[in-house]
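The complex appears here minus one protein chain, its other protein chains still in place.
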Amino acid sequence: MGSALGITVKFFANFREAVGQEQVEVAAAMDVAALLDELVRRFGERMAKQLYESGSKKLCETVNVLVNGRGINLLSGLDTKLKDGDVVAIFPSVSGGG
Amino acid sequence: MGSALGITVKFFANFREAVGQEQVEVAAAMDVAALLDELVRRFGERMAKQLYESGSKKLCETVNVLVNGRGINLLSGLDTKLKDGDVVAIFPSVSGGG
Amino acid sequence: MPDVGIHLKGEVSLPDLFQKLRQDIGENVGAVGCFVGVVRGLSEDGERVKFLRYESSEDAVKKLEQIAADIEKRPDIWRVMIHHVVDQIAPGEDAIYVLVAGRRRDDVFRALPELMNRVKAEAPIWKKEVTEQREYWVHELAERK
Partner (left out) sequence: MPDVGIHLKGEVSLPDLFQKLRQDIGENVGAVGCFVGVVRGLSEDGERVKFLRYESSEDAVKKLEQIAADIEKRPDIWRVMIHHVVDQIAPGEDAIYVLVAGRRRDDVFRALPELMNRVKAEAPIWKKEVTEQREYWVHELAERK
């Protein structure tokens, strides 16, 4: 399933800390929900706690997921389809600027 | 009538230009109205035009008269009494600061 | 203590004032706002400006101090500086510097326009604009409109 490319996932801020890497490759995931499941499998409870409101599969309000630079809130949310070569970015609310 | 002190009148901005001096002494004036009459006598039509709305004895809105540092609008206007040693300042609306 | 002054051209600059502000900055300061008033090259009527001449009375410093102190006494304001140049000033040159250091950006964003409005309305400082066509005190221009 899927070419050698797979899906690239980039992490920022607390997600980068939890993962210990700036980005990972995931061979295949049908949609964003499936991708996040895979990330929780790989990185465990800490990732789950950072992604979801406690005890649910609802994304925390402070979590942003972009697919190829577009927020999934403007696409189909967790049901947004993924394909080989997609780049997914995961990060919390931004807070720059003193 | 009045000691040697008299009344000191300080001019700023366009009034200073019209008078050609930073300040003058006026021997005596009962009130602000009388003082302004004296200034118009000394300095002529240009002073009248700068003080009064055209053809009236009403002060221009942009003219400020201070007696000992207090605006005559907070005192008795043109009827504000004067006495020897008073310092009167006459200036237009301020406009500092770029 | 507010830090204010009336200066001739060249006696004061934004970098110098900012550096002075930084030398003694409270641990609760999270925001510094600055305003610089610059002489425009075109008048309100579109005439080319040769220069502005600023004049002040001897009470100007006291009034600037009072304005600055009123704002500086707010709990979330650390320091207010107001420095005015009273001189002949060419287009592109600075006429006034206002700096405010405070706790949050909202504190300084609120203070800056208030300070400028009060300086314009209350400080005994006048300006005469000299264009290629004519010269006039700026309050006279306002009267004509």
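Note that the chains take the letters A, B and C in the order they are written out, and that residue 1 is the start of every chain.
By definition in this document, a residue touches a chain if its C-beta (ideal position, glycine included) is under 8 Å from a C-beta of that chain, and two chains touch if they have at least 3 such contacts.
Predicted model, so just to flag it, every value in this text is computed and none were measured.
Screening C:4, C:71, C:86 or C:108 against the full complex identifies C:108 as the residue touching the chain left out. Which of C:2, C:33 or C:124 touches the hidden chain is settled by the complete complex: it is C:33. Where chain A meets the omitted chain, the residues involved are 10, 12-14, 16, 60, 62, 69, 89, 91-98. Interface with the hidden chain, as seen from chain C, comprises residues 14-15, 18-19, 22, 25, 27-42, 91-92, 101, 103, 105-106, 108-109, 112-113, 116.
Going forward, only the chains that are shown with their structure count from here on.
Centre-to-centre, using mean CA coordinates, chain B is 28 Å away from chain C. Computed from the mean C-alpha positions, the centre of chain A lies at a distance of 75 Å from the centre of chain B. Averaging C-alpha coordinates per chain places the centre of chain A 50 Å away from that of chain C. Residues of chain A in contact with two or more other chains: none. The set of chain C residues touching two or more other chains is empty.
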